[in-house]
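The other protein chains are all here in position, but one chain of the complex has been omitted.
So, chain A:
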């Protein structure tokens, strides 16, 4: 039997012609005279459907746009500015925002350009957010899915380990890591990632417990599909909706955690900076140089706002209950 002899109609989802080729007859009448077939929804995947709903959510789309703008400015901005990260302008110590000497958002008490430092700080904050969220995503999803799917004693053991990790004081963990390994930005990634995946694991495990009773999982068993394939092909893709939403909520949490660590002096090291460090410096100078607090705070607040709106929008777009 060859596929070429079969009549085709319709196209693949991405619009590419079918591999077997051949002239496409116009889509014939529905072969099933099902009375409801006529008004059955036509044509798009769940992901596309979700994307369509997301694009209809103005707040989420505006947030997405602003977020992309912030990321692009943080990455590309420093190349276009005349000042370096640690470059001191001996003529301008603690000057306010001005257009005269190319310190558009002023300088700090050491004469370093604030805009440059905010953008460099943004790189750190955003990369911490990205890496730590990604780490928590990978570990959490795999851990949670396996724990929920295998169930029984394995599940109990794996979840008790999570409980133990929860009970460790986060600050203590970070200080311990600092003492052992010295101050290092990768330690921040590791420490935050090590804490954030716990929530993710719990969420995914809950999803998995609900999903594994579904009939399509049972059908996969009946087909003889291996457990590892069931987890990767059936469980994880179906649990991904809440996971995506949770990631968008994790990112702001991670940025705040990093800020918190840096604020306490446990974060990144001078001359490197982050939004958290800049804000903590700004707090010290609040009365004499308010821009030093306001500028980094504005960037941080804008990013967090955007992520929260985006997370909200994603939740609405992905939640099957609203469909």
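One rule holds for everything that comes next: a residue touches a chain if its C-beta (ideal position, glycine included) is under 8 Å from a C-beta of that chain, and two chains touch if they have at least 3 such contacts; residues count from 1.
Here is the rule we go by: contacts and distances are computed from a predicted model.
J.: UniProt names the one chain left off this complex as which of "Stage V sporulation protein AD", "TonB-dependent receptor", "ABC transporter ATP-binding protein" or "Response regulator receiver protein"?
T.: For the chain not displayed, UniProt's protein name is "ABC transporter ATP-binding protein".
J.: Consider the whole complex, including the chain that is not shown, and state which of A:162, A:190 or A:220 touches that chain.
T.: A:220
J.: Counting contacts across the full complex, list the positions on chain A that touch the omitted chain.
T.: So the residues of chain A touching the missing chain come out as 1-3, 6-13, 19-20, 27-28, 30-37, 39-46, 56, 214-216, 218-226, 233-234, 237-238, 240, 320.
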